[in-house]
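The complex appears here without one of its protein chains, the remainder shown in place.
Each chain carries a letter (A, B and C) given by its place in the written order, and its residues are counted from 1.
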Amino acid sequence: MEQRLRDEARALLEQGKVDYIVGFEPGSLKFTITPLITRDKEEVERLVINPFMVNNLANFLTELKGRVGIVAKGCDSRSIVSLIQDNKVAREDVVILGIPCPGIIDLNKVERLISKDRDELGDIIREGDKVVITADGKRSEFPITEVLYDNCLGCELPTPQEYDILLGEPTLPVTDNSTSQAKIEQLKGMSPQPRWEFWNNELSRCIRCYACRNVCPACFCQRCFVEETEPQWLMPVPRWQDNLMFQVIRNIHVAGRCTDCGECERACPVNIPLRSLTKEMYDIVSELFHFKAGMDKDAAPLMTHYEQEEAEDFIR
Amino acid sequence: MGLINNSKKVNKKDIGKLLSQWSEEFAVLVPSKENGVAMMARWDGTDTSFLDWYRNTVIPPKAHFLPPMEEMFRFQKDKGSYQLEQPASDGQKQLIFAIRPCDANALAILDKVFEDAYEDPYYLSRRKNKLLVGLGCTHPYDSCFCTSLGSSPSDAANVDLMLTDIGDEFLIEGVTDAGKQLIAQTSGLEEATEAEDARAKEVKEASYHKVTRRIDTGDIGSKLLSCFEDEDYWEKVAAKCISCGICTLLCPTCYCFDISDELVKQQGTRFRCWDSCAFPIYTKMPMENPREEKWRRVRQKVCHKYEFYPMNFGIIACTGCGRCIRLCPVNWDITQTLNSLPAKT
Amino acid sequence: MKQESEWEPRLLGFLCKWCSYAGADLAGTSRRKYPANIRIIKVPCSGRVDPLFILKALRLGFDGVLVSGCHPGECHYQTGNYRARRRIALTKKFLEYMGVEPERIQASWVSASEGGKFAEVVTEVTNELKEVGPNRLFDEERDIYGTKITG
Partner (left out) sequence: MAITDISHRRRFLAQGNVYLPHIAVIEKIIEETPGVRTLHFNFKDEKLREEFAFESGQFGEFSVFGIGEAPFCISSSPTRRDHLEFTVQRAGKVTNALHRLGVGAEIGFRGPYGNSFPLDQLQGKNLVFVGGGIGLAPLRSLIWNVIDNREQYQNIDIIYGARSPADLCFGYDLDAWDRDKTVNMVITVDRGDEGWTGRVGLVPHVLEQVAPATDNAVAIVCGPPIMIRFTFPALAKLGFTPEQMLTTLEKRMKCGIGKCGRCNIGNLYVCRDGPIFTYAQIKNFISSEY
């Protein structure tokens, strides 16, 4: 599959069908992947497909000028579709190299399982529904559901629906909905006061690096509201109150665009459980408006649209 | 340089007692985890489990010298007139336990900036008030590259006293006068034997070789100068950067900050907080922005550390702690950039 | 510190100038009594109300926010109130999930002729806010990185 990807990517560049190839290449640290953004047909030989390819590459589409051949997992393809809906990207300017995705391995979960840091591990190999981890010469086996990202365990579309070239056969997700929703359900079980305290405690760690916003393909504003000075909506200082306002508004802004790719939570250097916000917003959007982001490129964006009869019950 | 002949030791089991003793004089900060995020935090008086997991913190200890945010002063408006009020100091002496050599070296880099020309009272008062107890690394990360920057996992250049892990015990060496004095005042420390001194030397030697990531810093400033205008190179290097602030905000040597005001009902506060050259708004002026494009900001980050700061202060503003590599969401690796600078044309 | 019994909720109303604002006016001119707890900001349309306004009002200490616009189908700009409905629904649900009492975010459709309804809405909302109590959402100070220790 990897070789076919490289061949397709090379052909796209050679035939002038795209200006850039955006894919994954091995990163500089163990088990790490890094985006490869290139115009060089030799460099496409570095492209890889593996169970660690976390990044949602759709994020780069809004800044690259020209036509782009892009490697996309299920969730990434939905982000691309969402960008098409928002007229941020023209369908004819992207060549989607779709990858049926059986789920991505969460290295934090692996580290917790083995009680070792990633650079101390020998190998992590996926074998179907199992994962085999070696460390200090010791081999341990776990069900794959124990190491996949929470959002992967709730995946609704592992195989891109929108693609130009599909690399491999459509796949079924390995899901575990109760694990995927565990944190959110736990929060919902709490009464409002402790729930609020939970969030203001979590968000007090935020250092306002904006990685959550900057890895997010749905956060494509040229200028973010946090940077507005007249009026200044919130302070640039990382106080929990301002951090919380930022997250709430960010979530409202990406409602209907967020595909639950989980990148915000993964990128966060201070482990704020951001997916417990984005996924809940995803579910609210789905429940209230029967809308799921990035499923249909011809659908109107959530917030530009309305139905005559919907979500009335709270209005007096 | 420790006093090789005069070193002490403490059994790891007795670290709690040692910290308790120090807590009588100091507010002791130790490696802690807050929802999995390692940082230096006030010791709770009992927990020494960090000895099992601690390699380095995510939040660099600079946070205790240049905090993520701080109040510079408050102001009150009364009939159109302003009264300014500075935050009071609690005068509490602090001790940071188990700071890594890279992070201690980073403070020496910050010192030069905050002592330069005009003294920064906030940083310097915190700095003067803290004792640094270093702990040499025995398990450096694969992202660490301190040995390329004239340092090592056992570098004691910028700590007050230095601990070396020699198995069941830590060897303790006084470095500064304050460190030696603390050792002299501390009861319950045993003299280290010659064999233990020798063991410590071996550990230090071995740890040096555990750092495998390398960069070539020879001539790095002039290499950067010669490719400063190479837009194609910087554009390519910057392509995958997402312009978040992780690598800079969590860098132990990055010191950029922002200043901002808040006024609520005649009561105002002037804050300062971490800022980052990765953000477009950082240099934005109303009419124009000299670093609007991403590649200019990436170039600034690299050149500041390896070209501009050394021009001003004589040393490279990076200690090789590797946080920027470990924490980057897209694995943007500064060592790869530095090792791939285009040759002079 | 005020006694709890003396406490009166502060409500911020964003009223569409074409309908609810006129409705509020009518309530006033026709001497309909309603609580003085509401402060009113006139907006060109309920669709102008950004979720940021709602959040900022709560951040500034208002105990509740009321967005009021034209009845469905009667928007001066055709669709503004439908869009507002989506936004407010999301904001309310999401903030509720985070732990904000849902009573603090309120919405109503009040036409220019419904002075009576406006008075009723403000009365009901004020009573609900009295039940919920003062907004202390943002009061707590946290210092996770120990920055208050100045040394």
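By our rule, contacts are C-beta pairs under 8 Å (C-beta built on N, C-alpha and C of every residue); 3 or more make two chains touch, one makes a residue touch a chain.
Treat the numbers as computed from the prediction; the structure is a model and nothing was measured.
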Partners of the unshown chain among those that are drawn: A, B
Missing-partner contacts on subunit A, residue numbers: 229-230, 232
Interface with the unshown chain - residue positions in subunit B: 72-73, 75, 77, 80-82, 84, 86, 113-114, 116-122, 225, 228-229, 231, 255-263, 268, 270, 275, 277, 282-288, 290-291, 296, 300, 303-304, 307-309, 311-312
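The rule is simple: only the chains that are shown with their structure count from here on.
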Arrangement of touching chains [line / ring / star / complete / other]: complete
Distance-to-centre winner among chains (Cα means, whole assembly as reference): A
Far-end chain from subunit C, centres as C-alpha averages: B
Chain pair, A-B or B-C, that carries the greater number of C-beta contacts: A-B
Gap in Å, rounded to a whole number, between the CA centres of subunit C and subunit B: 46
In subunit A, residues with contacts to at least two other chains: 205
Contacts with two or more other chains, residues of subunit C listed in rising order: 144
Touching residues (chain side subunit B, partner subunit C) in the complex: 27, 29, 34, 39, 41-42, 59, 63-64, 67-70, 87-94, 122, 125-126, 129-130, 264
Of all residues in subunit A, those that touch subunit C in their complex: 187-188, 192-201, 204-205, 225, 233-234, 240-241, 244-245, 248-249, 251-252, 255, 277, 280-281, 284-285, 288-289, 302-304, 306, 308, 310-312, 314-316
Complex interface listing, subunit C residues touching subunit A: 51-52, 55-56, 59, 72-73, 79, 82-83, 85-102, 106-109, 121, 124-125, 137-138, 140, 142, 144
